[in-house]
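Omission of a single protein chain aside, the complex is shown with its protein chains in their original locations.
Labels run A, B and C following the written order; every chain starts at residue 1.
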Amino acid sequence: MRSTLKFAVPLAVAALALGACGTTGGTSNTPAASGGAAACGDYKIGMFGALTGPNANLGIYIQNGVNLALDDYNKKHPDCKVTLENYDSQGDPTQAPALAKKAIDDKKVVGIVGPAFSGESKAANPAFAEAGLVHITPSATNPALAENGWKTFFRVLGNDATQGPAAAKYIKDTVKATKVFVIDDASEYGKGLADIVRQDLGSTVVGNDTIQQKQTDFGASVTKVTASGADALFFGGYSPEAAPLIKQLRDAGWKGTFVVADGVKDQSFIDNAQAAAEGTVITCPCVPADVAPDFQAAYKAKFNEDPNTYSGEGYDSATILLDGIAAGKDRATMVDFVKAYDKPGVTKQLKFDAKGEVTDVKVFAYKVEGGKIVSVGEIK
Amino acid sequence: MTTTTNVTQKKKDRPNLNERIADLPLPIKVVLWILFALFLFALPLLNIPFITTPDSDFGGVLFTVSTYVLVALGLNIVVGYAGLLDLGYVGFYAVGAYTVGVLSSQHGSLPWLWCVPVAIAVAMVSGILLGAPTLRVRGDYLAIVTLGFGEIVRLTLVNSQWLGGAQGISNIPRPPGIELFEVPSIDWSTGVPVVDLGTTTTFLKFGISDFIPYYWLALVVIALVLVFDILVKNSRVGRAWEATREDEDAAELMGVPTFRFKLLAFALGAAIGGLSGALFAGKSGFINPQSFELLLSILFLAAVVVGGQGNRWGVILGAIVVSYFPERFREFADFRVLVFGLALMLLAIFRPQGLLPPRRTLRAKRADARQHVLEEGEAGA
Amino acid sequence: MQFLIDNFWALTITGLTLGAVYALVALGYTLVYGVLRLINFAHSEVFMYGTFAALWVVMFLGGKAGGGTGQVIFWIAMMFVAAMTMSGLIAVLLERFAYRPLRKRNAPPLIALISAIGASFVLAEIMGLREKIVAWVGLEDNLRAYVRNSRNAVGLPDIVAKEPVFTIGGYAVTNVDIFVIVGAITIMVILDQFVKRSRLGRGIRAVAQDPEAAALMGVNRDRVIQVTFLVGGVMAGAAAVFYLLRIGITRYDAGFLLGVKAFTAAVLGGIGNLRGALLGGFVLGLAENYGSAIVGTEWKDVVAFVLLIVILLFRPTGLLGESLGKARA
């Protein structure tokens, strides 16, 4: 006991010393706002998603988009800059609630871009909804998220329920496959999507398999696909598994069409699968980059690479919130602002329905050709 | 029993802290304990600079820390007392959480409080089911068997739609609360502590985003488990565990039914793991298999070993280190895990007995040192 | 079940190639366990560094699809050299910094596991952060191709064209399949002979059997331990090359899962037993494939672990028992 007391005294002194320096170490490293304008609320927007750890890729692509939007805004509003507050959940639903609470307690945060994944969304969104803090997800595609009655929930991309039927349609009408094999990765995203495709394709599905995330050897799945005689394979999952899967399939001499969704729309898929990636069909509820060349150029100038999966969605989500700040909205009034929003973004027309889903959802088909992902038009 | 070795006599002139506390009169000790408990309860409201996590909600972090503490106490029975290396402890944690999830949301609508005893029971039974056939394999084999168990549990959760699959289980009810009064927090932003009436916590409202009441609940549960731990450890049961850990064959030949006691340790450990899982489910309202990865088992084990296996205060400290530091030092961002790994290595090298070694090793060391001195003395003479 | 019968050979051959990788990595666990009685938890990272070394050397040499036979052989040879060197080096460093200080302090056995876990985090994270680390040192311009997207998977250039060599039961066995299986077994036989016949091998066996007696007989224990780690690392390096040729990609966290599997294989065969590791690896590889065929791919790992538990129940020291110290190792 005495140790605790002894310990407490110098701690208090240290705290006072810290306090004298002007910061408590308890607040974030926000640069002091310079503007003295009355309208300037010294606002922040939050970026909620995996920024470190094994799932960080996606989060960083989104964050890049958000940063680009912030740069645009701050260039236009040099007296009243908005800063970004990162809530790095590592994609882990266990960490998400405490981070959400942190964001809620920081009254300067007027809106959140994210949460990036569906799992962490389920853990964090109830708290946001309770606090009335707007959250626009650029990447969580689970359809059920919109069904929870969260008034603060918005999604700037089509959910799996819009993409799945489009993928099925493409396989049926364009690929004209008669025997389709469907594999999912047991993830919320992959399985959800694959189940919709299975349902829509009905009897043309000749076989099913489920792999696990982080699996690298697909010997048994490859045997199942080749033995089924399928001429097309739909894979619901992400690029780390898609690359070795198609590689091992091609090594085993399978010649059919490989169809995947937006989780695989990623340059690393092509880099890793190389020749095996050629001809892969990728569906994505995202507008081809050539539709928004300015965004692409700006992104490339800042980050020295092409915009990646969900960078554009990140940019759009942040832009909506920044427009709200420019319009003088605060946390309480932001919800209605977003609800009424209707402007073109870099990925699509940004307008939401009553559930918070974006209304203008187009699913595009892409193809891997010559080591590049090229658009082959909208799936109608 | 009082110790009357020359060690204590030699140290009489400068007694260490533990001994000084032990020498205090009982009423003062009780008062000190109460003050300490109050401090723990008030911790998330005090917002003490430097201790409070800057980048995540302190109440939420404290809750996470307290689940780790609970888990570490449970695992300590298995690893520290009975000497069984368990690398799949997260399995029981998951069983507890999912039992609550299934009964209260997925396939039923029981209130949380009813689910908790069931969760404990189911976890305990799963511990017995795993332990009964496998506790006969020894040492490191047990490690891989339990690791396998943890993975089997996780993969079953991922691949079984009945258990919600990868989507997990949402809308798990919260613990019942009574809203009595508001507790203000302390604000340090001006440098001096000021009572902040704007930021308050409702006493025992188990809400969606205020985690402080959950932390209080967890503290109470920890206190209960601690009392249980102390009572059981200081009995025939605790001695039987220790004897089994020290020398299984000799223990058996001294009349200890070692298998039965190992199984008991396993079951009790599992039950406590299940209890913390149930707490976690009640607090987060949503669970999915992602929260029960293999890595967590390893962190749990690290908590026990880093703290000092076999010493309950040590493993509590270990659990705090393992769960609090990564949250406190979020500013390391991407380098967090790297730094954590380095810290584990350094701790292993410089505190091989753990942060708070169990009494037995401490005393053994002291006695060894004394013997060393004696030998040197003889050699010199 | 019918599926398994129909595709028996396809499942068997692919299972064996996977098993070969498990077996080689399992050797590292088994050797270290035999000598030190500890689970070298960080061995998975030793393997992972091997995969990167092999990959980088191919990138450095400009390996790509369509090389001539001589070129391909040269690339693969260099992959082995690079991976074995890297893995061996990492293993030795691991011993030096994570284990030896503990041994000197007579730490309890479990604490070594913690140190190993720490080392495993450190090694994996260094690889996962290589982009930032290289930028720190200021070499990002020179090394960009090697460190880009360091949290992402990286693919091996298609240096080997997989050609069917012969067909068995409807499955076209490829050159890579044959290379992996035959290569792994050859390396195992060489190791077996090394441990059995060489002076160092005898030292390893002596320490495994009775460290104190070995010390009295003049065996330098530290050196033997170092050699054991080195040999285990080199084996993991070889496994890394086979893995890359078969799977084609690697990632900073690729070691973890494979390490768990390889350790399972080692225990399955009887940890501390070299031939047990070989047998355990192959059994595990086959079991995973057959299991996937019968109960579904999603239960593949469950099948592997259930098999392990069942085998340990009936043979508590694994299929072949613990015997690094005994003559038949």
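Basically, a residue touches a chain if its C-beta (ideal position, glycine included) is under 8 Å from a C-beta of that chain, and two chains touch if they have at least 3 such contacts.
Please note the rule applied: contacts and distances are computed from a predicted model.
Taking the options "Alpha-ketoacid dehydrogenase subunit beta", "hydrogenase (acceptor)", "Branched-chain amino acid transport system ATP-binding protein" or "NADH-quinone oxidoreductase subunit K" in turn, only "Branched-chain amino acid transport system ATP-binding protein" matches the UniProt protein name of the chain that is not displayed. Residue B:243 is the one among B:208, B:243, B:315 or B:338 that touches the chain missing from this view. Considering the whole complex, the residue from B:126, B:185 or B:258 that touches the absent chain is B:258. As for the chain not pictured, it touches subunit B at residues 1-5, 136, 138-139, 228, 231-232, 234-240, 242-243, 246-258, 264, 268, 360-361, 363-364, 367-368, 371, 374-375, 378.
The working rule: only the chains that are shown with their structure count from here on.
Contact of a single residue of subunit C with at least two other chains is seen at positions 298, 301. Touching two or more other chains at once are residues 56, 186, 210, 212 of subunit A. Residues 3, 6-7, 10-11, 14-15, 17-18, 65, 128, 149, 151-155, 157-158, 162, 164, 171-172, 174, 176, 246-249, 251, 253-254, 257-258, 288-289, 292-293, 296-298, 300-301 of subunit C are the ones that touch subunit A when the two sit in their complex.
Residues 33, 37, 39, 97-98, 101-102, 105-108, 110-115, 117-122, 124-126, 129, 132, 260, 263-264, 267, 271, 298-299, 301-302, 304-306, 308-309, 312-313, 316-318 of subunit C are the ones touching subunit B in the complex. Interface residues of subunit B facing subunit C in the complex, by the touch rule stated above, are 79, 85, 133-134, 136-138, 140-141, 143-145, 147-149, 151-152, 155-156, 158-159, 294, 298, 301-302, 305-306, 309, 334-335, 337-338, 340-349, 352-354.
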